[in-house]
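Working notes for the structure below.
Removed from the display is one protein chain of the complex; every other protein chain stays in position.
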Amino acid sequence: MEFFLQLLLNGVVVGSIYSLVGLGFVVIYKSTSVLNFAQGEFLVLGAYICLTLTVQYQVPFFWAFLLTLVFSALMGILTERLILRPMIGEPVISLIMVTLGLSSLLKAIVQGIWGTELQPFPNIFPAEPVRIGPLPVSQGYLYSLLSVAVLLILFTLFFKYTRSGVAMRATAFSQQVSLSMGISVKRIFALAWSIAAVVSAIGGVLLAGVRGGLDGAMAFFGLKVIPVVILGGLDSIAGAIVGGPIMGILENLAGGYLDPLVGGGAKEVAPFVVLVLILTIKPYGLFGKIKIERV
Amino acid sequence: MRCGDFRQSYAEDMSLFESPLPRVLLAGLLVFLLVLPGFASTYWLDVLSRIFIAIIAATGLNVVTGYTGLISLGTAAFLAVGGFATAAMAGKAGLPFVVVIPLSGLLTALVGLVFGIPSLRLKGLYLAVATLAAHYIVEFIVTHWDAMTGGVNGISVPPAHFAGLALSDDRSMYYLILPVMVGLLFFTKNLFRTKVGKAFVAIRDQDISAEVMGVDVFRYKLLSFAVSSFIIGVAGSLLAYQARLISPENFPITLAIDYLGMVIIGGLGSILGSIFGAIFITLLPEMLRLATDALGSYWPSLMVIVAPIKTGVFGLVVVLFLIFEPDGMAARWNHIKAYWKLYPFSY
Amino acid sequence: QQEIKVGGIFDLTGVTSDVGKPFAQGVQDCVAVTNDAGGIGGKKIKLLGADYGYKIDQARALYKKFVNDDKVVMIQGWGTGDTEALKDFVGQDKIPYFSGSFAAPLSDPSKFPYNFFVAPTYSEQLRSWLDWVKQDYGKGGGKGKAKVAFMFGDNAYGKAPLAAGRKYAAEIGVDVVDEAVLPPNFQDATSQLLTMKQKGVEYAYINVTTTGVSLVLRDAKKLGLTVKFGSNPYGFSESLVAVAGPLAEGVTGVVPHVPFGTPVPGMKMLEAAHQKYHPTDKHDAMYVRGWASCLVWTEGLRGADKAGQMNGPGVKAAVEKLADFSTGGLSQSVTYTPADHRPTMTTSIYQIQNGKLVKIGDYIMPRTKEWFGL
Amino acid sequence: MLELKNVEVIYDDVILVLKGLSLQVPEGKIVALLGSNGAGKSTTLKAISGLLHSEEGEVTDGGIFFEGQPVHELPPEIVVRRGIFQVMEGRRVFEDLTVEENIDMGGYTRNDRAGLRADKEACYEFFPRLRERRKKLAGYLSGGEQQMLAISRALMARPKLMMLDEPSLGLAPLLVAEIFRIIKRINEERKTTILLVEQNANLALSIADYGYIMENGRVVLDGDPDKLRSNEDVKEFYLGGGGESGKKSYKNLKFYKRRKRWLS
Partner (left out) sequence: MPLLRVNNLILHFRGVTALSDVSFEVRRGALHAVIGPNGAGKTSLLNCISGVYRPQRGSVEFEGKDVTRLSPASRTRMGVARTFQNIALFRGMTVLDNLLIGRHTHQKEGLLAGGIYYGPARREEIANREVVEDIIDFLEIQHIRKKVVGTLAYGLQKRVELARALALEPKLLLLDEPMAGMNAEEKEDMARFILDINEDRGTTMIMIEHDMGVVMDVSHRVTVLSFGEKIADGTPQEVQGDRAVQEAYLGQAQ
């Protein structure tokens, strides 16, 4: 029983970091209908910037973190200006492809500046785990749970009640019609990408903190999180939040119960199988909006 | 100068070529490709063979993604199925390649069919994730079914034999791959001017209206998956013959993404697009490496420094390319053609 | 003036570039130093190094180019991916292929006559570590059999020593009670560790790279596991200490190539090259590993040059004449024969003590027939 | 207020659609733009609003001037801020947004909260059906309801110049009459200038102050409504009145092909 509970709880906390990274995806998807394949690189970039500030420039962690967020916001704006603006009005699939190109580009920049070797990341969380009842939880994950909760509220309010939030959703539906309303698609893109970059940077710093070391391989998290956001529904903030823990639990249960039976590897595959099953029942994820098809 | 089209019969209007000129050019290209091994170095033959295989697989992916509108991230998995099927049939059962290649294709088609089933309900990126699942499931099976696939260590593939000769060098591989590619391109090109292909495109453009036109949408989606994975399976089979040893590491998920890149950059829903895309994505790293190698040989210590530049330039080229030609290379090509056809009366 | 062309297939940007890059730098610096010192019999080595990003087809393309267009005499390769994919080709084309993959089958010349590496095989490494386990368990007053787990990635590198390890454990009376797969780029090993906890594991060998080892250590600490961990040479170097910090205390590991800066005679060269070529870079055992590999094959090239056989078979023959060749302490002395490519049977086990890698013993395995190639 | 001088528009770098079009919309007036399918009416509106850019179209010659300033180089969102609002052909509502959110987006460029609230109320007054459907997703509305929503968005923007592309499309007769009454009211009460593209020439001319007739990318005829209405061709092709005999039955007019005199 304790074994089961531990797996469950661990799934939830580890999943919260999936949620955090997933939020970046959702924000971009919600405002541009684009699946951002460069998300992983944003994570890495954010973490490296924070690392450089704290280690090389000896900025206290708190300020370094804030500066990182500012940097990331600028990165988002820069990305919009240089890469996405010329693509306004182009088919979504080309935009998705552009993010793949962007990911190569960012990867090269990261490797060029910081190299490929594993670098130690400052110990931002005490190694001592916190106990929830009898169950130990790493502190890093607690922060990610916390950030996820805060962001959930912020984003839900933003997309529902602010004009920019609604305009973002409108832009995702049709850039042309949005333009005709006087909505500046450029601004919306810039806003969406900076928000996503900021969220990613938070995720990146937390992840690197949990790992203790940083190298480009962390970018794989971008890919890893795609099934999570699909599970929740690509355009749903709540979906990403719920999807992460579900994925985490699935992984843990598969790892705990199936792995010993099949000789390992189930932890990676089994969640996918469940995912497809869930999708056949709910084709737009748990909370994704259904694409309206009327004739 | 030709200043318009004059056609006498529907048959003529429906032919693949708009005028004799392209027909001649194509024939010329074929002859050139046939005699090329006479003077090209084996390295370049190898590069060409890889391009051909990429063209085949990209065409296969284009069938399902470009023409039918079902985004697939399963290309690497289907290549793997074709490859390991070949390894098993050629290696363990000792079958000749004329049987092995089509059978590998068929087996992959079957697998594709199974993974196409979610397309009954899933659309767009949600379906893409189902194919992503297909990738990981196939990978799991391939790494764990040691008896059949050699597991993580991979499995050797005996060279194809033709008339008692082992097709083990680059030249003979080239001659094995070229006709398969030409045949499959011919097949696909034709497919899309007849009923089945048109039904695929109809589903992509407007699935409700396709259904109302009498197209059994689900059946045709499955068919599209089957055709696509058949073609990719054949590519996988050729890949196995060429690589001679395949392991799960040959088919990472990034490969599937590369292929998606090929069809998007080349042009979705265009055979020519698959060809351009495959050439571009296969050749670009090769070219970049030649360039950085040249740099590296002048300043050896640069090797480590220029390596990421290669990745960066690749990304940059992709980005710039899409900015300037978001509809793919094939669209640009058609544009140029349209322009010159009417030249100098371009309006 | 003639040149000797050597191909280099490295991972500078791919999934293993964290260790692939310093390895490549080691090779490159070693070549530069050799050339500065006059090269091989007056001929300079031209290292045609290139990055394959851990993409198998790129490795094959490079290989074809090196062999067919550039006519290299040998190749310094890198990881399991490229080495496995090319092992049949190198035999066919008679191109000596040195790699950073130490899989045991590659040491059997009757199957792979042109493959070489400079370290005890992965299998010997694990056997040696198991020896240490048995010893340590006895010292600690453990009764019965020590309970051991293997943790590994689901890939060729991760699984390479498993079969040997299982068999040897049974032979010496160590109980392998659990085998746990660590998925690629995993972030969390809690479920695996919980299972290990249930099974009462006392020692675990982690056969993944540094990041993975560090993550396992973290989660183990979180769960309060008292398991004694050991690691393979790609997960155990100075950077593990840097990344895992205090968590790494007491972890043991296989060290076929000494940490950078270890006071052995051979290290002077490395330190000089480091000063000369890139004084700001950090170096670790991976850099030493590349260097050691290069020292061995440059010696082979010398032999081939003397024999006037500067070609694949010539280099192979020369390398196979090396007997107890010393790399100046960078690694164990190596010996190759035409019938046996196991370079050395000695494995050094280190332990992290007070943030330093400290050698705790050399474990020498018998050069037996049964273990050959396994 | 708005002036098009010899405008030429090319799509995709090759398809020439507007071939030197000139027209004027005086302040405070309603101008009707009529023309057969494919004449380029929608293209004209898109050229003015700047939406052409997102369809690979380009103004290659001539100029478009709004209140004396050239606007044909401006991006659409700026054009809207200058006070030109286009209701696009074919409804184009944000299907994923609720009716209310759609209406809010119409007022995106405005900041006077009180005014916005009042205008939203006015929209619901004009179209009570929308009030009922306020919280529903716009994608599920019927065709006519979507058309009401599209017009409401324009009302919310309070533009100086409102361009309507076939506002009566798909509306039931009762509503068509209603819509035109509303257009007239907007024009009179808010002094909004209106450029109206419409197939229902009868109604369009009944509220317009001036009319243009387009064929093939050019203006072929213009004048005040009375002049247009009395033109034989206009009667025949746009008003559905036969040359001599007033209204005729659709049933009896089979098999004969007419010629347009202005094309000859």
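Think of it as A, B, C and D in the order they're written, each chain with its own count starting at 1.
By our rule, a contact is a pair of C-beta atoms (placed from the backbone, for glycine too) under 8 Å apart; a residue touches a chain by one contact, two chains touch by 3 or more.
Bear in mind that the values here come from a model prediction, so they are computed numbers and not experimental data.
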> Looking at the whole complex, which of D:Leu16, D:Leu169, D:Ile207 or D:Leu221 touches the chain that is not displayed?
Replying inline: D:Leu169
>> Touch as defined at the start, partner being the missing chain; which of D:Phe66, D:Phe94 or D:Phe237 qualifies?
In response: D:Phe237
>> Tell me which of D:Asp96, D:Asp119 or D:Glu145 is the one touching the absent chain.
In response: D:Glu145
>> Given that one chain is not shown, which residue among B:Ile56, B:Ile141 or B:Val217 touches it?
In response: B:Val217
> What residue numbers in chain B mark contact with the hidden partner chain?
Replying inline: 10-11, 13-14, 187-188, 190-191, 193-199, 201-202, 204-206, 208-217, 223, 227, 269
>> Using the document's contact rule, name the residues of chain D that touch the chain not shown here.
In response: 11, 15, 34-39, 42, 89-91, 129, 136, 140-145, 147-148, 166, 169-177, 199, 201, 236-240, 249-251, 253-255, 258
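Operating definition for what follows: only the chains that are shown with their structure count from here on.
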> A-C or A-D: which has the larger count of contacting C-beta pairs?
Replying inline: A-C
> Whole-Å distance, chain A centre to chain D centre, using C-alpha means?
Replying inline: 44
>> Measuring centre to centre with CA averages, how many angstrom lie between chain B and chain D?
In response: 47
> From the C-alpha centre of chain B to that of chain C, how far is it in Å?
Replying inline: 37
> So which bits of chain C are touching at least two other chains?
Replying inline: 12-13, 21, 154
>> Residues of chain D that contact two or more other chains, please.
In response: none
> Can you list the residues on chain B that touch chain C in the complex?
Replying inline: 41-43, 46-47, 50, 143, 151-154, 156, 170, 243-245, 247-250, 252, 254, 285-286, 289, 292-293, 296-297, 300-301, 303-304, 307-308, 310-311
> What residues of chain A sit close enough to touch chain B in their complex?
Replying inline: 35, 37, 83, 86-87, 90-91, 93-94, 96-98, 100-109, 111-112, 223, 226-227, 230, 234, 262-263, 265-266, 268-269, 272-273, 275-276, 279-280, 283-285, 288, 291, 293, 295
> Of all residues in chain B, which touch chain A in the complex?
Replying inline: 71, 118, 120-126, 129-130, 132-133, 136-137, 139-140, 143-144, 208-209, 212, 253, 257, 260-261, 264-265, 268, 305, 307-319, 321-323, 326-327
